[in-house]
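Here the complex is missing one protein chain, while the rest keep their positions.
A and B are the chain letters, set down in written order, and residue numbers restart from 1 in every chain.
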Amino acid sequence: MRARIVLLATAAALVAVALSMNVASAGRLGPATTSAKAYPAPKVPNAAAIKKQYGGQSITFIGDSVGGSHNRDVALAKQFTKDTGIKVKVVPHPAASDASYSQLARVFSSKSSSFDVAMIDVVWPGAFAPYLVDLKPKLGKEAKQHAQGIIRNDTIDGKLVAMPWFGDFGILYYRTDLLKKYGYSAPPKTWTQLFAMAKKIQDGEQAGGNSSFSGLVFQGNSYEGLTCDALEWYESAGAGGFIDDGKVTINNPKGAAILNLFASQIGKTTPRDVTTYQEGEAHTAFVEGNAAFMRNWPYAYSIGADPKTSKIVGKFSVTVLPHTGGPSVGTVGGWQLAVNKYSKHVDASIEFVRYMTSAPVQKFDAITNTNVPTIPAVAKDPAVVKANPYLKPEIASVIRVTRPASALRTHYNEGSKAIYQGINQILNGRSASSVLPGIQSKLERILR
Amino acid sequence: MSTAATPAPAPRRRRRTTKLKRRQTRLAWVLLVPALAVVVFVAIYPLGKTIYQSFTDQEFLALEPAQWVGLQNYRDLLDDSIFRDAVWTTLKFTLITVAFEFALGLAIALVVNSRFRGRGVMRAVMLVPWAIPTVVAAQMWKSMLQSNGVISDAGTRLGILAHPHAWIADPATSLAAICAVDIWKTAPFVALLLLAGLQVIPGDLYEAAEVDGANALQQFWKITLPLLAPAIFVTLVFRTLDALRVFDVFYVFFGNRLGTQSMAIYAQSTIVGDGYVGYGAAISMAIFLVIALFVVVYVTFQRVVLR
Partner (left out) sequence: MSVATEATTHVIRPVSRSRAFWRSPIGRLVKKVPFYTLVVLIFVYCLFPFFWALRCAFTPESDLFSTPLQYVPEHPTLDNFRQAFQAEFFRRGLLNSAIVAGGVTLLSLAIGTLAAFALGRFRFRGRSFVMYLMLSMTMFPSIAILGALYTMISGFSLGPIDLPNIYDTLWSLLFTYLIFTLPFTIWVLTSFMEALPGDLEEAAYVDGATPFQVFYKVLLPLILPGLVTTGLLAFISAWNEYLFALSFIQDPDKYTVPLAITSFVGESGSSFQQPWGTIMAATIIVTVPLVALVLVFQRYILAGLTAGAVKG
């Protein structure tokens, strides 16, 4: 009886606190509230003309996930509405990338006009192309400002189906203090160097008492992220990019060699469960001080520099990923903005896309949200580089490689799945020579 | 209902009985209308659509309309080794989890049903795993089972483990890991249903048995089990069906990893990930057949053994 009363009282207390919070604060999670005050959203250029033509229309924008990113979208949308009179309803997409894909796929296949603008992943233009508006007529001039590699990625059969919004690329994070401690003057240039350094540092740290320390962490789980990491391994080893010029090249000796190299390190200089790691597990291990090297996207930089979450503030830096027989590369990530073909307000939507992908907004995004701009001029802006140290020229100029989305089109997911499932098997113990032929034939079947 | 010739007064009585019977049957069907309406709307249409789609080559994002392909999807399914692996993984998972859940659930139900001091607390404790949302529980267990997670840590500290183990990554222990989580999560469901069944057994049956000198084990075997049989049957059927359709835990733990896919995971990755709606519908029909097989086994078992 007493236990019941105690529990009921706790429940009542929690409900009371919750309700009081409702009144007290309208706060949302994430940054951007203070930084937004310091750096306001840019005004819409040519607003008066837009207002005259399209003012009063309402569009729906499927934007970034709940939290700081959603707040940024809302702030920008509010500015846009204020200047042009076009109302923008911002709906956050599901945080998980494949949930977001299936949401869009479902809406497109039902030919719905329930949304007008959506943010799409860099590997989706090929899949969604038939459902998107060609932006070249109206935004062709602006498209020339952006990194041409991404523009090429977003151009399917001559149609520019999406405008680059923010970019991403793979980089190497490393512990500056540990490199110094073990006598290394510079980060590794080749993969073999990296593994040698990783082993020495790991042995030293584990002997010093940190049994959870590992040399290298990366994204090894059986998911899209592994395709990104593996592409970097392949290209940096001169093994091609899985599919080159429409031909499947994944089964080649250099590729097998680099995969075997990584597989041999699982459980040795990498944690045994790195084959279940996604971005989150990798950055957690690194910022907790339990890894010497990490491959990850630029987002992890601000987490590592935040004293509230990181134990290695000031003790790490970034550089380009190592190579071995090929150039240093980084896989392209990032998001684009696209307009729904079935939208009832195509022109108003295009104006919104024009605003959101413009240089001032990309600068705003880079400074307040540490997102990588897709306009090289913005990426070189000193204020932007200050907020995003990985945009230093020597890192930002790394060769960006893209996954074979334009070759695989609507079957990109299936092809990528064949790649990451197979490579995950290799990392978990099967030999590359037994798995690669299978991946090769699967990809060839899809391309036929 | 025999219609043999009978003397005149009897038919009047029999006719009244059949009229009552007919009225009762009509009443029964009327009472079933809401439930049947739900079934038709929420189940029959989607199921019908799935069955139809399994005979086409429909793709999610294709612009051309789907073509009828007859049994081609099913023929491809027979050659599909990944599907066979998924079925086998799901069967292993189902057998292990249902068996352990049932044992654990029964133990919990018996403990809560008996008279002892910690009973009230036990009632609260037993529901905690069930009350946590599955996605959160799965993520929690995933982080606990990592090689630098708390299970390995506690295990090595207590001396049970020689060194930290990567439970999920290692193919040898991954099935055990996911079974442990599912058993933890759904034993309360079994316990709650069995407890409701136990509560209905009148206490004086046990008193009479006690007087006759029966010990605890005999009481359990001769009184508890037979009277609990209907509850056990329902619980087993639903738990088996749920285990065969498992998705959430597998998704969080393994995602799309080969060799550790459940049937529903494979169906989802085919339909939503790859976009093959037609083939995915055939997979769903195959899953339905596997599950139907289990239902038939259960029903036959119930009819033969329990009645």
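Quick note on the criterion: contacts are C-beta pairs under 8 Å (C-beta built on N, C-alpha and C of every residue); 3 or more make two chains touch, one makes a residue touch a chain.
The structure displayed is predicted, hence computed values, not measured ones.
Taking every chain of the complex into account, the chain not shown here touches A, B.
Which of B:V200, B:L225 or B:V297 touches the hidden chain is settled by the complete complex: it is B:V200.
When the whole complex is considered, the residue among A:P92, A:P125 or A:G267 that touches the unshown chain is A:P92.
One of B:N73, B:T97 or B:Q268 touches the chain omitted from the figure, and that residue is B:Q268.
Among A:D116, A:E232 or A:E279, only A:E279 touches the chain that is left out of the view. Interface note for the absent chain: among B:A66, B:V111, B:A209 or B:I223, the touching residue is B:V111. Not every partner is drawn; the one left out touches chain A at residues 3-4, 7-8, 10-11, 14-15, 17-18, 21-22, 25-32, 62, 64-70, 72, 91-92, 94-96, 99, 102-103, 106, 110, 112, 114, 210-212, 278-280, 283-285, 288, 290, 297, 299-300, 302-303, 306-311, 369-370. On the side of chain B, the interface with the absent chain consists of residues 24-25, 27-29, 31-32, 34-36, 38-39, 41-43, 45-47, 49-50, 104, 107-108, 111, 116, 118, 122-137, 139-141, 143-144, 148, 150, 153, 184, 187-189, 192-193, 195-196, 199-200, 202-204, 230-231, 233-234, 237-238, 241-242, 245, 247-248, 263-264, 267-268, 271-272, 277, 280-281, 284, 287-288, 291-292, 295, using the contact rule stated above.
Going forward, only the chains that are shown with their structure count from here on.
Remark: chain B residues 59-63, 120-121, 124, 142, 146-148, 164, 166, 168-171, 254-259, 269, 272-275 touch chain A in the complex. Those residues of chain A whose C-beta lies close enough to touch chain B in the complex are 1, 3-4, 7, 98, 101-102, 105-106, 108-109, 127-128, 130-131, 211-212, 221-223, 271-276, 281, 285, 290, 410-411, 413-414, 417, 420-422, 424-425, 428-429.
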